[in-house]
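The complex is shown incomplete by one protein chain, all other protein chains being positioned as in the whole.
In this document, chain identifiers A and B correspond to the written order of the chains, with residue numbering beginning at 1 in each.
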Amino acid sequence: MILIMAFLIGSMYAGAIYMMMRRSIIKLVMGLIILANATNLLIFTVAGPLRRGAPPLIAEGSIVPDQLVADPLPQALILTAIVISFGVLAFAVVLIHRVYEVIGVDDMNNLKDDSE
Amino acid sequence: MSSYSLIIRTATAIMVPLLLLFSISLLIRGHDEPGGGFIAGLVASSAFSMYLFAFDADSTKKFLKVNSRILMGVGLLLAMIAGFIALAFGQEFLTAQWLYIALGNLGTLKLSTPLLFDIGVYLVVLGTVTTIIIALAKSEDA
Partner (left out) sequence: MMQAVLLPIALPMLAGALCMVFWFQPRLQTYLSILSAVLVMLSAVWLFALHAELGILVLQLGGWQAPFGISLVADTLAMSMVLIASIIYLGTLIFSLASQSKTSLRYGYLPLLNLMVAGVMGSFLTGDIFNLYVWFEIMLIASFGLLILGGEKAQLRGAIKYVAMNLLSSALFLTAIGLLYGMVGTLNMADVAVKLQAIEDQRLIIIVSMLFMVAFGIKAAAFPLFFWLPASYHTPAVAVSAVFAGLLTKVGVYVLFRFYTLIFTQDLDFTHHSILLWAGILTMVIGVLGAAAQMSIRRILSVHIISQIGYMLVALAIFSPLAIAGGIFYIIHNIVVKTNLFFISGIIYYQRGSYELKKLGGLYKDSPWLAIFFLLSALSLAGLPPLSGFFAKFIVISAIVAERDWWTLFFAVAVSLLTLFSMLKIWSYAFWGKKPEISEDSPMPRLTGQAYWMWVPVTFLAVTSLGMGLAAEFFFQYAQQAAYELLHPHHYIQAVLGE
């Protein structure tokens, strides 16, 4: 399982970097989206929730959980990261939309400093 | 942007109240069951997105009644107040505070600062998403 995930995450990173190095601005943002997802999958895999476990809830009255529980932190991390990347990417989409309106071409070469 | 499709309009009339109710139920059950402020906020904003598809940006703004930035601000404020309440009881910032109100036969009503925090998150998410979609729709229109 971990091997499959490793290949999957690796190819997602590769794909994302490839997309980001294209000249199209849309593809840049798509690359960023894939990169964010690949990172979330990486946390998911590396931090260990591939192991099964009960929800980390402690029964009323006891101090420790009475069975093996899954580590809740990676899920919290991923959830937070998803929320944040959602916000940032929504901004990025609005931004490229504005850029497209103002500059009119979907090409990084038109973003040079002095291309008036 | 505005679509005059009868199907979408009819569906919107049915779906929007349902989605809004569903979002509130998600928000309230979120404390110890799946749900919570973020996902509820997304569901609520999907209701407004649907309204936007059926009508247009300006009528969505009217439908929302409040400016979506103010919604964001109020949400952030509520979330921060939820953190500060603990200070009044001499505990660390963000420590959860609970208030139990006995309602006779109906059971007990449990009110807590995490709920207040979640309502804040709900409003922030709703405000953010509606700000973005209205901005996008407006620039499409123009």
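Some points to look at:
In this text, a contact is a pair of C-beta atoms (placed from the backbone, for glycine too) under 8 Å apart; a residue touches a chain by one contact, two chains touch by 3 or more.
Note that this is a predicted model, so its numbers are computed, not measured.
Shown as candidates are A:Leu8, A:Val69 or A:Ala92; the residue that touches the absent chain is A:Ala92. On the side of chain B, the interface with the absent chain consists of residues 67, 69-70, 72-74, 76-77, 80, 83-84, 86-87, 91-96, using the contact rule stated above. If you put the missing chain back, the residues of chain A touching it would be 20, 25, 28, 32, 35-36, 38-40, 42-43, 46-48, 71, 73-74, 77, 80-81, 84, 87-88, 91-92, 95-96, 98-99, 102-103, 108, 111-113.
One rule holds in what follows: only the chains that are shown with their structure count from here on.
Chain A and chain B have CA centres that are 24 Å apart. Chain B meets chain A in the complex at residues 38, 128-129, 132, 135-136, 139. Listed in rising order, the residues of chain A touching chain B in the complex are 79, 83, 87, 90-91, 93-94, 97-98, 101.
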